[in-house]
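Only one protein chain is missing; all other protein chains are in place.
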Amino acid sequence: MHTTTIHVRWGELDPYNHVNHAVYSSYLEHARVAALEYADRGLDTLSDAGLQIVVVRSDVRFRAPATAGDELTITTKVAEVRGASMVWEQHIHRGDEAIVSAEITAAVLTGGRPSRIPDDLKAVLTVLG
Amino acid sequence: MHTTTIHVRWGELDPYNHVNHAVYSSYLEHARVAALEYADRGLDTLSDAGLQIVVVRSDVRFRAPATAGDELTITTKVAEVRGASMVWEQHIHRGDEAIVSAEITAAVLTGGRPSRIPDDLKAVLTVLG
Amino acid sequence: MHTTTIHVRWGELDPYNHVNHAVYSSYLEHARVAALEYADRGLDTLSDAGLQIVVVRSDVRFRAPATAGDELTITTKVAEVRGASMVWEQHIHRGDEAIVSAEITAAVLTGGRPSRIPDDLKAVLTVLG
Partner (left out) sequence: MHTTTIHVRWGELDPYNHVNHAVYSSYLEHARVAALEYADRGLDTLSDAGLQIVVVRSDVRFRAPATAGDELTITTKVAEVRGASMVWEQHIHRGDEAIVSAEITAAVLTGGRPSRIPDDLKAVLTVLG
(Lines give C-alpha, C1' and ligand atoms only; values in the text may rest on other atoms or scores of the structure.)
Protein backbone atom coordinates (compact mmCIF):
# COMPACT_ATOMS: atom_id res chain seq x y z
CA MET A 1 0.00 0.00 0.00
CA HIS A 2 1.21 3.49 -0.86
CA THR A 3 0.20 6.80 0.72
CA THR A 4 0.20 10.27 -0.89
CA THR A 5 -0.86 13.69 0.32
CA ILE A 6 -2.83 16.23 -1.72
CA HIS A 7 -3.39 19.89 -0.91
CA VAL A 8 -6.70 21.06 -2.34
CA ARG A 9 -6.38 24.14 -4.57
CA TRP A 10 -9.03 26.87 -4.47
CA GLY A 11 -9.42 26.72 -8.27
CA GLU A 12 -10.49 23.08 -7.94
CA LEU A 13 -13.64 24.10 -6.09
CA ASP A 14 -16.89 24.64 -7.94
CA PRO A 15 -19.72 27.07 -7.11
CA TYR A 16 -20.86 24.71 -4.29
CA ASN A 17 -17.52 25.68 -2.65
CA HIS A 18 -16.45 22.02 -2.64
CA VAL A 19 -13.88 20.13 -4.70
CA ASN A 20 -15.62 19.36 -7.99
CA HIS A 21 -16.25 15.62 -8.22
CA ALA A 22 -14.31 15.31 -11.49
CA VAL A 23 -11.17 16.60 -9.76
CA TYR A 24 -11.00 13.53 -7.51
CA SER A 25 -10.29 11.40 -10.59
CA SER A 26 -7.16 13.53 -11.11
CA TYR A 27 -6.17 13.16 -7.45
CA LEU A 28 -6.62 9.37 -7.67
CA GLU A 29 -4.61 9.15 -10.89
CA HIS A 30 -1.84 11.22 -9.30
CA ALA A 31 -1.73 8.79 -6.36
CA ARG A 32 -1.56 5.70 -8.61
CA VAL A 33 1.25 7.26 -10.64
CA ALA A 34 3.10 8.15 -7.42
CA ALA A 35 2.75 4.52 -6.28
CA LEU A 36 4.19 3.31 -9.58
CA GLU A 37 7.05 5.83 -9.36
CA TYR A 38 7.75 4.67 -5.83
CA ALA A 39 8.17 1.19 -7.34
CA ASP A 40 10.45 2.60 -10.08
CA ARG A 41 7.77 2.02 -12.71
CA GLY A 42 6.72 5.61 -13.48
CA LEU A 43 4.60 6.07 -16.60
CA ASP A 44 7.62 7.52 -18.43
CA THR A 45 9.70 4.44 -17.64
CA LEU A 46 6.85 2.20 -18.76
CA SER A 47 6.34 4.24 -21.96
CA ASP A 48 10.03 3.83 -22.76
CA ALA A 49 9.42 0.07 -22.53
CA GLY A 50 6.43 0.41 -24.89
CA LEU A 51 3.87 -0.08 -22.10
CA GLN A 52 0.85 2.05 -21.26
CA ILE A 53 -1.60 1.65 -18.38
CA VAL A 54 -5.09 2.86 -19.29
CA VAL A 55 -8.18 3.10 -17.11
CA VAL A 56 -11.04 0.96 -18.42
CA ARG A 57 -13.45 1.40 -15.51
CA SER A 58 -13.65 3.91 -12.71
CA ASP A 59 -16.13 3.30 -9.89
CA VAL A 60 -15.98 6.15 -7.37
CA ARG A 61 -18.11 6.83 -4.29
CA PHE A 62 -18.21 10.35 -2.92
CA ARG A 63 -18.82 10.22 0.85
CA ALA A 64 -18.17 13.75 2.11
CA PRO A 65 -17.09 17.01 0.48
CA ALA A 66 -13.59 18.51 0.69
CA THR A 67 -12.87 22.22 0.41
CA ALA A 68 -10.08 24.79 0.04
CA GLY A 69 -7.06 24.35 2.28
CA ASP A 70 -7.89 20.71 3.08
CA GLU A 71 -4.97 18.33 3.23
CA LEU A 72 -6.10 14.95 1.95
CA THR A 73 -4.43 11.57 2.37
CA ILE A 74 -4.80 9.03 -0.42
CA THR A 75 -4.07 5.36 0.19
CA THR A 76 -3.51 3.28 -2.94
CA LYS A 77 -3.14 -0.46 -3.30
CA VAL A 78 -3.40 -3.02 -6.07
CA ALA A 79 -6.30 -5.21 -4.97
CA GLU A 80 -6.08 -7.70 -7.81
CA VAL A 81 -3.69 -8.51 -10.66
CA ARG A 82 -5.25 -10.34 -13.61
CA GLY A 83 -3.68 -11.51 -16.85
CA ALA A 84 -4.07 -8.26 -18.76
CA SER A 85 -5.51 -5.85 -16.21
CA MET A 86 -5.40 -4.84 -12.57
CA VAL A 87 -7.80 -3.44 -9.99
CA TRP A 88 -6.69 -0.55 -7.77
CA GLU A 89 -8.43 0.18 -4.48
CA GLN A 90 -8.06 3.75 -3.28
CA HIS A 91 -9.36 5.79 -0.36
CA ILE A 92 -9.19 9.52 0.25
CA HIS A 93 -9.39 10.73 3.85
CA ARG A 94 -9.23 14.08 5.63
CA GLY A 95 -7.83 12.99 8.98
CA ASP A 96 -10.16 10.14 10.04
CA GLU A 97 -13.03 11.19 7.80
CA ALA A 98 -13.70 9.21 4.61
CA ILE A 99 -14.05 11.56 1.61
CA VAL A 100 -13.87 9.25 -1.42
CA SER A 101 -13.51 5.49 -2.09
CA ALA A 102 -12.67 4.14 -5.51
CA GLU A 103 -12.12 0.96 -7.43
CA ILE A 104 -10.20 1.60 -10.64
CA THR A 105 -9.68 -1.09 -13.27
CA ALA A 106 -6.80 -0.54 -15.68
CA ALA A 107 -5.52 -2.49 -18.65
CA VAL A 108 -1.99 -2.75 -19.95
CA LEU A 109 -1.29 -1.88 -23.58
CA THR A 110 1.82 -2.84 -25.52
CA GLY A 111 2.27 -0.86 -28.71
CA GLY A 112 -1.24 0.52 -28.20
CA ARG A 113 -2.91 -2.93 -28.01
CA PRO A 114 -4.19 -4.85 -24.98
CA SER A 115 -1.53 -7.29 -23.85
CA ARG A 116 -0.65 -9.59 -20.98
CA ILE A 117 1.11 -7.86 -18.11
CA PRO A 118 4.87 -8.57 -18.32
CA ASP A 119 6.14 -10.63 -15.37
CA ASP A 120 8.37 -7.94 -13.89
CA LEU A 121 5.51 -5.41 -13.89
CA LYS A 122 3.25 -8.07 -12.40
CA ALA A 123 5.75 -8.57 -9.60
CA VAL A 124 5.84 -4.82 -8.91
CA LEU A 125 2.04 -4.57 -8.87
CA THR A 126 1.85 -7.48 -6.45
CA VAL A 127 4.20 -5.66 -4.09
CA LEU A 128 1.81 -2.67 -4.18
CA GLY A 129 -0.98 -4.99 -2.95
CA MET B 1 -33.26 11.93 -23.37
CA HIS B 2 -31.04 14.92 -24.08
CA THR B 3 -28.14 15.22 -26.51
CA THR B 4 -25.09 17.52 -26.27
CA THR B 5 -21.99 17.96 -28.41
CA ILE B 6 -18.45 18.40 -27.08
CA HIS B 7 -15.38 19.49 -29.02
CA VAL B 8 -12.27 17.97 -27.53
CA ARG B 9 -9.60 20.54 -26.66
CA TRP B 10 -5.92 19.78 -27.22
CA GLY B 11 -5.08 20.75 -23.63
CA GLU B 12 -7.41 17.98 -22.41
CA LEU B 13 -5.11 15.34 -23.87
CA ASP B 14 -2.43 13.70 -21.76
CA PRO B 15 0.98 12.38 -22.85
CA TYR B 16 -0.75 9.31 -24.36
CA ASN B 17 -2.23 11.82 -26.85
CA HIS B 18 -5.76 10.86 -25.73
CA VAL B 19 -8.37 12.68 -23.67
CA ASN B 20 -7.33 12.11 -20.06
CA HIS B 21 -9.88 9.83 -18.38
CA ALA B 22 -10.65 12.38 -15.65
CA VAL B 23 -11.79 14.88 -18.29
CA TYR B 24 -14.74 12.68 -19.27
CA SER B 25 -16.26 13.28 -15.84
CA SER B 26 -16.29 16.99 -16.70
CA TYR B 27 -17.85 16.28 -20.10
CA LEU B 28 -20.54 14.13 -18.46
CA GLU B 29 -21.28 16.76 -15.82
CA HIS B 30 -21.56 19.40 -18.54
CA ALA B 31 -24.10 17.22 -20.37
CA ARG B 32 -26.21 16.64 -17.24
CA VAL B 33 -26.23 20.36 -16.49
CA ALA B 34 -27.22 21.09 -20.11
CA ALA B 35 -30.09 18.61 -19.77
CA LEU B 36 -31.28 20.33 -16.59
CA GLU B 37 -30.98 23.76 -18.24
CA TYR B 38 -32.98 22.48 -21.19
CA ALA B 39 -35.70 21.62 -18.65
CA ASP B 40 -35.41 25.10 -17.08
CA ARG B 41 -33.77 23.64 -13.96
CA GLY B 42 -30.19 24.88 -14.35
CA LEU B 43 -28.00 24.56 -11.25
CA ASP B 44 -28.27 28.32 -10.69
CA THR B 45 -32.06 28.13 -10.69
CA LEU B 46 -31.96 25.17 -8.32
CA SER B 47 -29.46 26.93 -6.03
CA ASP B 48 -31.78 29.93 -5.86
CA ALA B 49 -34.44 27.49 -4.60
CA GLY B 50 -31.98 26.15 -2.00
CA LEU B 51 -31.39 22.89 -3.88
CA GLN B 52 -28.11 21.25 -4.84
CA ILE B 53 -27.54 18.10 -6.86
CA VAL B 54 -24.37 16.27 -5.79
CA VAL B 55 -22.80 13.16 -7.29
CA VAL B 56 -22.58 10.31 -4.78
CA ARG B 57 -21.36 7.59 -7.13
CA SER B 58 -19.80 7.66 -10.57
CA ASP B 59 -19.37 4.38 -12.45
CA VAL B 60 -17.69 5.02 -15.81
CA ARG B 61 -16.48 2.59 -18.47
CA PHE B 62 -13.89 3.76 -20.98
CA ARG B 63 -14.35 1.86 -24.24
CA ALA B 64 -12.19 3.67 -26.79
CA PRO B 65 -9.93 6.73 -26.67
CA ALA B 66 -10.83 10.16 -28.06
CA THR B 67 -8.26 12.66 -29.28
CA ALA B 68 -7.79 16.28 -30.38
CA GLY B 69 -10.31 17.64 -32.83
CA ASP B 70 -12.86 14.92 -32.12
CA GLU B 71 -16.47 15.96 -31.96
CA LEU B 72 -18.25 13.85 -29.37
CA THR B 73 -21.97 13.34 -28.85
CA ILE B 74 -23.24 12.79 -25.32
CA THR B 75 -26.69 11.32 -24.68
CA THR B 76 -28.07 11.86 -21.21
CA LYS B 77 -31.16 10.41 -19.60
CA VAL B 78 -32.51 9.93 -16.11
CA ALA B 79 -32.73 6.15 -15.77
CA GLU B 80 -34.31 6.12 -12.31
CA VAL B 81 -35.81 8.62 -9.88
CA ARG B 82 -35.78 7.54 -6.23
CA GLY B 83 -37.00 9.35 -3.14
CA ALA B 84 -33.85 11.36 -2.48
CA SER B 85 -31.61 10.50 -5.41
CA MET B 86 -31.57 9.78 -9.13
CA VAL B 87 -29.54 7.66 -11.53
CA TRP B 88 -28.31 9.17 -14.80
CA GLU B 89 -27.35 6.98 -17.74
CA GLN B 90 -24.96 8.62 -20.20
CA HIS B 91 -23.16 7.56 -23.34
CA ILE B 92 -20.43 9.33 -25.28
CA HIS B 93 -20.02 8.48 -28.96
CA ARG B 94 -17.81 9.63 -31.81
CA GLY B 95 -20.09 8.97 -34.74
CA ASP B 96 -21.20 5.36 -34.26
CA GLU B 97 -18.27 4.40 -32.05
CA ALA B 98 -18.85 4.02 -28.29
CA ILE B 99 -16.23 6.00 -26.32
CA VAL B 100 -17.60 6.10 -22.76
CA SER B 101 -20.64 4.75 -20.87
CA ALA B 102 -21.55 5.98 -17.43
CA GLU B 103 -24.02 5.52 -14.62
CA ILE B 104 -24.02 8.51 -12.28
CA THR B 105 -25.96 8.51 -9.01
CA ALA B 106 -26.74 11.93 -7.56
CA ALA B 107 -28.47 13.03 -4.38
CA VAL B 108 -30.50 16.15 -3.78
CA LEU B 109 -29.54 18.44 -0.90
CA THR B 110 -31.73 21.12 0.62
CA GLY B 111 -29.83 23.62 2.74
CA GLY B 112 -26.79 21.37 2.44
CA ARG B 113 -28.56 18.26 3.82
CA PRO B 114 -29.91 15.20 2.00
CA SER B 115 -33.62 15.66 1.34
CA ARG B 116 -36.48 14.19 -0.63
CA ILE B 117 -36.67 15.41 -4.22
CA PRO B 118 -39.39 18.09 -4.49
CA ASP B 119 -42.32 17.01 -6.68
CA ASP B 120 -41.76 19.57 -9.42
CA LEU B 121 -38.10 18.59 -9.78
CA LYS B 122 -39.16 14.93 -9.77
CA ALA B 123 -41.54 15.68 -12.63
CA VAL B 124 -38.76 17.35 -14.62
CA LEU B 125 -36.35 14.46 -14.02
CA THR B 126 -39.00 12.01 -15.14
CA VAL B 127 -39.38 13.93 -18.40
CA LEU B 128 -35.59 13.54 -18.94
CA GLY B 129 -36.02 9.74 -18.70
CA MET C 1 -8.71 35.85 -38.53
CA HIS C 2 -10.41 32.75 -37.20
CA THR C 3 -13.50 32.50 -34.99
CA THR C 4 -14.41 29.73 -32.54
CA THR C 5 -17.29 29.25 -30.12
CA ILE C 6 -16.96 27.93 -26.56
CA HIS C 7 -19.77 26.79 -24.27
CA VAL C 8 -18.83 27.40 -20.66
CA ARG C 9 -19.09 24.29 -18.47
CA TRP C 10 -20.40 24.53 -14.92
CA GLY C 11 -17.37 22.67 -13.59
CA GLU C 12 -15.16 25.47 -14.97
CA LEU C 13 -16.67 27.94 -12.51
CA ASP C 14 -15.03 28.62 -9.17
CA PRO C 15 -16.69 29.56 -5.85
CA TYR C 16 -17.20 33.12 -7.16
CA ASN C 17 -19.63 31.49 -9.64
CA HIS C 18 -17.54 32.77 -12.56
CA VAL C 19 -15.24 31.02 -15.01
CA ASN C 20 -11.94 30.60 -13.14
CA HIS C 21 -9.32 32.88 -14.73
CA ALA C 22 -6.96 29.98 -15.45
CA VAL C 23 -9.63 28.32 -17.62
CA TYR C 24 -9.47 31.15 -20.17
CA SER C 25 -5.91 30.09 -21.03
CA SER C 26 -7.35 26.72 -22.04
CA TYR C 27 -10.09 28.39 -24.09
CA LEU C 28 -7.51 30.56 -25.86
CA GLU C 29 -5.25 27.59 -26.58
CA HIS C 30 -8.22 25.68 -27.96
CA ALA C 31 -8.98 28.59 -30.30
CA ARG C 32 -5.38 28.85 -31.54
CA VAL C 33 -5.27 25.11 -32.21
CA ALA C 34 -8.61 25.33 -34.04
CA ALA C 35 -7.17 28.14 -36.20
CA LEU C 36 -4.13 26.00 -37.04
CA GLU C 37 -6.35 22.99 -37.83
CA TYR C 38 -8.47 25.20 -40.07
CA ALA C 39 -5.22 25.94 -41.96
CA ASP C 40 -4.38 22.21 -42.08
CA ARG C 41 -1.56 22.66 -39.57
CA GLY C 42 -3.03 20.94 -36.50
CA LEU C 43 -0.56 20.24 -33.70
CA ASP C 44 -0.59 16.53 -34.64
CA THR C 45 0.37 17.36 -38.21
CA LEU C 46 3.12 19.68 -36.98
CA SER C 47 4.38 17.06 -34.50
CA ASP C 48 4.61 14.55 -37.32
CA ALA C 49 6.88 17.08 -39.06
CA GLY C 50 9.00 17.40 -35.90
CA LEU C 51 7.60 20.84 -35.03
CA GLN C 52 6.15 22.06 -31.76
CA ILE C 53 4.61 25.43 -30.96
CA VAL C 54 5.15 26.45 -27.34
CA VAL C 55 3.87 29.49 -25.48
CA VAL C 56 6.68 31.64 -24.14
CA ARG C 57 4.60 34.57 -22.89
CA SER C 58 0.93 34.98 -22.12
CA ASP C 59 -0.43 38.45 -21.41
CA VAL C 60 -4.15 38.28 -20.64
CA ARG C 61 -6.56 41.00 -19.51
CA PHE C 62 -9.80 39.95 -17.82
CA ARG C 63 -12.48 42.56 -18.53
CA ALA C 64 -15.76 40.99 -17.38
CA PRO C 65 -16.71 37.63 -15.85
CA ALA C 66 -18.40 34.79 -17.73
CA THR C 67 -20.61 32.21 -16.08
CA ALA C 68 -22.37 28.87 -16.63
CA GLY C 69 -24.34 28.52 -19.83
CA ASP C 70 -22.57 31.41 -21.53
CA GLU C 71 -21.70 30.97 -25.17
CA LEU C 72 -18.44 32.76 -25.88
CA THR C 73 -16.93 33.77 -29.21
CA ILE C 74 -13.16 33.75 -29.57
CA THR C 75 -11.45 35.62 -32.41
CA THR C 76 -7.88 34.58 -33.11
CA LYS C 77 -5.35 36.16 -35.42
CA VAL C 78 -1.62 36.11 -35.89
CA ALA C 79 -0.60 39.71 -35.24
CA GLU C 80 3.09 39.28 -36.03
CA VAL C 81 5.35 36.61 -37.47
CA ARG C 82 9.01 36.85 -36.44
CA GLY C 83 11.95 34.64 -37.36
CA ALA C 84 11.47 32.05 -34.65
CA SER C 85 8.27 33.12 -32.93
CA MET C 86 4.83 34.60 -33.51
CA VAL C 87 2.41 36.82 -31.62
CA TRP C 88 -1.27 35.85 -31.46
CA GLU C 89 -3.96 38.42 -30.69
CA GLN C 90 -7.15 36.97 -29.26
CA HIS C 91 -10.42 38.36 -27.97
CA ILE C 92 -13.24 36.60 -26.13
CA HIS C 93 -16.71 38.14 -26.34
CA ARG C 94 -20.17 37.27 -25.06
CA GLY C 95 -22.28 38.91 -27.73
CA ASP C 96 -20.94 42.48 -27.90
CA GLU C 97 -19.39 42.42 -24.45
CA ALA C 98 -15.60 42.08 -24.13
CA ILE C 99 -14.70 39.33 -21.64
CA VAL C 100 -10.97 38.70 -22.22
CA SER C 101 -8.20 40.12 -24.45
CA ALA C 102 -4.90 38.34 -24.87
CA GLU C 103 -1.53 38.61 -26.55
CA ILE C 104 0.19 35.24 -26.70
CA THR C 105 3.79 34.86 -27.87
CA ALA C 106 4.79 31.39 -29.04
CA ALA C 107 8.06 29.94 -30.26
CA VAL C 108 8.62 27.15 -32.74
CA LEU C 109 10.73 24.17 -31.70
CA THR C 110 12.28 21.63 -34.05
CA GLY C 111 13.41 18.47 -32.33
CA GLY C 112 12.75 20.19 -29.01
CA ARG C 113 15.03 23.18 -29.76
CA PRO C 114 14.12 26.75 -30.77
CA SER C 115 14.34 27.07 -34.53
CA ARG C 116 13.41 29.39 -37.38
CA ILE C 117 9.83 29.02 -38.56
CA PRO C 118 9.79 26.94 -41.77
CA ASP C 119 8.61 28.93 -44.79
CA ASP C 120 5.41 26.95 -45.38
CA LEU C 121 4.34 27.36 -41.75
CA LYS C 122 5.22 31.06 -42.00
CA ALA C 123 2.96 31.36 -45.03
CA VAL C 124 0.09 29.70 -43.14
CA LEU C 125 0.55 31.94 -40.09
CA THR C 126 0.55 35.01 -42.34
CA VAL C 127 -2.79 33.92 -43.79
CA LEU C 128 -4.17 33.76 -40.22
CA GLY C 129 -3.19 37.42 -39.76
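In this document, chain identifiers A, B and C correspond to the written order of the chains, with residue numbering beginning at 1 in each.
Quick note on the criterion: contacts are C-beta pairs under 8 Å (C-beta built on N, C-alpha and C of every residue); 3 or more make two chains touch, one makes a residue touch a chain.
In this text the structure is predicted, and so the values were computed from the model without any measurement.
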Among C:1, C:22 or C:49, exactly one should touch the missing chain; which is it? C:22
Considering the entire assembly, which residues of subunit A contact the chain that has been omitted? 7, 9-11, 17, 26, 29-30, 33, 37, 42-44, 68-69
Kindly note down the residues of subunit B that lie in touch with the hidden chain. 10-11, 13-15, 17, 20, 22, 68
Across the whole complex, the chain not displayed is touched by subunit C residues 15-16, 20-23, 25-26, 29, 43, 47, 52, 54-62, 65
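The rule is short, and it goes like this: only the chains that are shown with their structure count from here on.
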Equivalent-chain rotation between subunit B and subunit A, CA atoms, steps of 5 degrees: 180
Per the C-alpha centroid definition, the whole-Å distance linking subunit B and subunit C comes out as 28
Subunit A and subunit B, separation of their C-alpha mean positions in angstrom: 22
Residues of subunit C touching 2+ other chains? 10-11, 17, 68
